[in-house]
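As you look at this complex, bear in mind that one protein chain is not there, while each of the others sits in place.
Then we have subunit A:
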Amino acid sequence: MNLPGVWAIYRFEMTRFGRTFWGSIVTPVITTALYFIVFGGAIGSRIQEVDGVPYGAFIVPGLVMLSLLTQSLMNASFGIYMPRFAGTIYEVLSAPVAATELILGYVGAAATKSMLIGAIILGTSAFFVDLKIEHPVMMVAFLILTSVAFSLFGFIVGLWAKGFEQLSLVPSLIVTPLTFLGGAFYSIDMLPAPWRTVSLFNPVVYLVSGFRWSFFGRGDVDVAVSLGATLGFLVICTGIVAWMLKTGYRLKA
């Protein structure tokens, strides 16, 4: 195992995030505050409760998930796309770094950053609503699993993308809509019948639901199903990344 190599990549990526540290911290804090003012304050005053949970608190897991997914995806995809774009990837490819080490460095750093941001959003939420977390261990487990899974997904996008347009296409055209329609700000039980069934095909529903369960003890679907879906997504992404790195897909000529 080339530990100095993994550490070098991890550190390089964390330094890259560090350069935009204040932007990375301030943005989620402001966004979260805005969501609370709009959804919690304005709309929440009319909705009152969902499943016995005050609306302000109800949207917290969804808010965290929304940032977690977007951040993981963008950080990881940029992390591997930039060296490809700038040509500096030659060094990583010529180094004694195995595929697993490459993933540990790049995906590990991207997941770390999104978990940090997830924690910051949770912290900010605590200023606006009364937060109680019923299953803290599961909450952390979902946080980690989701960050890692979506960082892997981002890694795939970063390897696949042929330009900046494709790079921003996936987060803006797929992930954000899926998150908004995935019950981030409502319970899918509130939807009319056909839409509820349609929603079950949206993988984000399972992530949000499981995460919400760890806070309030109930979700849209059973927590075991949520956990299974999250793990399944993780396994699929790992498989695709492993295949891409083994064949040198868009990395080696």
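The rule is simple: a residue touches a chain if its C-beta (ideal position, glycine included) is under 8 Å from a C-beta of that chain, and two chains touch if they have at least 3 such contacts; residues count from 1.
Just so we're on the same page, contacts and distances are computed from a predicted model.
> Which of the following names does UniProt give to the chain that is not shown: "Heme exporter protein C", "ABC-2 type transport system ATP-binding protein", "Nitrite reductase large subunit" or "Aspartyl/glutamyl-tRNA(Asn/Gln) amidotransferase subunit B"?
Listed in its UniProt record, the absent chain's protein name reads "ABC-2 type transport system ATP-binding protein".
> Out of A:Y90, A:F127 or A:W243, which touches the unshown chain?
Of all options in A:Y90, A:F127 or A:W243, contact with the hidden chain holds for A:Y90.
> List every residue of subunit A that touches the chain not included in the displayed model.
On the side of subunit A, residues 2-5, 7-9, 11-12, 15-16, 19, 86-88, 90-98, 248, 252-253 touch the unshown chain.
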